[in-house]
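Scroll down for the structure; my scribbles are underneath it.
Here the complex is missing one protein chain, while the rest keep their positions.
The letters A and B name the chains in turn, as written, and every chain counts its residues from 1.
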């Protein structure tokens, strides 16, 4: 049995409400980052798609997503293996009908998830920029918010089998993720699946397979989006730690310091690496580093000291610069927003980092008792639990999201028609450009 | 007698402070939406006007607005009709002098109103884009913040006669509006009055009266503004529900879920309708739908279940697309920002929706006792009270704001001189453009 979720004090409820209200800034930030890293002739399309994705995700999660995700201690389908009960999917009524939206932990979790599923669904948009049809974005989001996300989130945050690895199998406290690095990884892996399904943009790769740089159209949007994302992640990490791991509200200060330091060190690391390698720091990779730091901080930020957060950030910043190059050059994956490197690689690193570095004495949910410790502090069980989570992401979630989106693609083609790409998504799909009065040179990069 | 306002717990005060601090994002969002929907050569003017409007509104509300609006249970002028006492205007000293700004309900209400009067005053700016002089904007804002808004807000939120319809006349709980749909409608009706006074932009209508599409100059600003507006409205709806209808703080979760779902469903509805009718979803109408959903959710969001919020949003999204076309084609009203359709139509729909759908057992202010119910739950009195409120908006507020602004126009012309419109508001009124280094084709749309 998992520990029951304790009742939250009135002040803790107020803090949670407030943290969750900051989460939309993460969505606003990611939208601007995606849009700024895309082409000017797809900018309106990217923003409309962001709005629609957030809307569809909220609606579908309300319809059936929460019913399958649930929350710790609430009804779920369990199966018994070797004498242990494992929970694999929640059993709630649709449309939030079983839920009093009154500030209870479950209601706060449902609301937080309604926003954070939209966040996860925004991630693939960065990878599918300039070629993903609006209708298909919405349909793919419905699959994510209605099935992939709730299922995996139940396992992690709803008292499902990953969370039960501790009580049932003795692996530390079971799979742990305070603020959602694993959720980001889910979004990033969906982005990877989408790049396979959509294929690269026309003109991205030469006949010999050499990639061309297609710069984002507005660096100010990208970097300003990073600052908004920071605020959103401060909310996300704090609310998640309280609702899903039982952190005390005062630990929000630790979480905030850690989150900030991880983002800061990751962006500086990306700037230093790009400067060292190519002579000049790269603006968009520094921005990607910043977000990768945020993503990597999420899982562990409530369970580490600030110096560790700096280390996690530095490694995240290094990983993202290498991953971006690796995906583009080696795997011929065209990911304009760097979504895979930032969210999948950064998220998986964050999940593993918890297993390595976590070291907080004190109660956590998901287990019977005892302090949370990573392998660096002598508990290799926790590290194993994190590895099982990563294996689930790579071995189950990635194939699942690939299959679902391929199936969708068969019935409703996800990639825009050729003339759409030539014309630009804005004109082709929306009938109007984002900046009708400004003179641009849109052909410059497609001609190559 | 209205129920006295109960003392708020320390935590509730903290939550209210926090909700109100989010309200400026609604102002920032509306400013970007207005600016993005206008021309590039008026962009600096639109933003400067937004700043000045917020500044003048705050200043004038501080000077005399609150003195006339007041708050439930505080001094007011009453007149007696048929044995009942009706309050028509508050009787407070100027300059907040009677008010301890210490976290009391009245001080929180005063501060919330100081921000939300600016929000209402931003609405006409969207309708007057590209032709409304800066000085006249400020003067018109002073009239709104100093007289029209406080008067009507006293009736609704200050314990005035609309709120007393329940206790005095048996109409449900009297006119109810949690988050301010009626206030938005007031702003929207002022926008309507301004379009009549200012007339359409040059080149908007051909000699035969056919309208020309003049697209907004920056779709990214518009859609990003929608995401900021969401955060602002979450604050607005929660703070309003607590301070003006006595909602418990935990209900903020319900309010947030409802507000989000209303915006989401309204924007999707607008996208679907425009796609169905014209083959392509319209970016600016989807954005307008999103905001209309927010506006329509305000009145009732504390008193409905989430499924009802979806219905309110869907209808709001449909209404706004029809209204935009109707005003532009049938009534020859040139409203670049869609302010009338979004805020007047959306706001009136929100007020009526409360009368139809409200169904929350539990205490509300404004009345002696008993649950709040809309006509759909068997209380046609509440529905009548909402109708009286709408009649007041259309039959009293609209003529009042039209007369005040016409009078102002006589002494201080509100519309810019002809050369101002030819040159662009930025150069003519500010002496500098918003984007001096970018090449634009500003004549393209005025030549037509």
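Everything below uses one rule, namely that a residue touches a chain if its C-beta (ideal position, glycine included) is under 8 Å from a C-beta of that chain, and two chains touch if they have at least 3 such contacts.
Predicted model, so just to flag it, every value in this text is computed and none were measured.
Peer 1: Using the definition of touch stated at the top, determine which of A:136, A:310, A:404 or A:427 touches the missing chain.
Peer 2: Only one of A:136, A:310, A:404 or A:427 touches the chain omitted from view, namely A:310.
Peer 1: Where the complex has a chain not shown, which of A:56, A:123, A:192 or A:230 is the residue touching it?
Peer 2: Checking each option in A:56, A:123, A:192 or A:230, the one touching the absent chain turns out to be A:230.
Peer 1: Which candidate, B:107, B:212, B:380 or B:423, sits in contact with the chain we can't see?
Peer 2: Candidates B:107, B:212, B:380 or B:423; residue touching the omitted chain: B:107.
Peer 1: Just checking the interface: what residues of subunit A touch the absent partner chain?
Peer 2: Residues touching the hidden chain, for subunit A, are 9, 11, 14-15, 18, 22, 39-40, 215, 217-220, 222-224, 226-228, 230-231, 234-235, 248-254, 256-257, 260-261, 263-265, 267-268, 271, 278-283, 286-287, 290, 306-307, 310, 435, 438-442, 444-445.
Peer 1: Contact with the hidden chain only, please: which subunit B residues?
Peer 2: Given the touch definition above, subunit B has residues 10-11, 13-14, 17-18, 20-21, 24-25, 27-28, 31-32, 35, 43-44, 47-48, 50-52, 54-56, 58-59, 62, 95-96, 101-104, 107-108, 110-111, 114-115, 134, 218, 221, 426, 429-439 touching the missing chain.
The criterion applied here is as follows: only the chains that are shown with their structure count from here on.
Peer 1: What is the distance in Å between the mean C-alpha positions of subunit A and subunit B?
Peer 2: Subunit A and subunit B have C-alpha centres separated by 35 Å.
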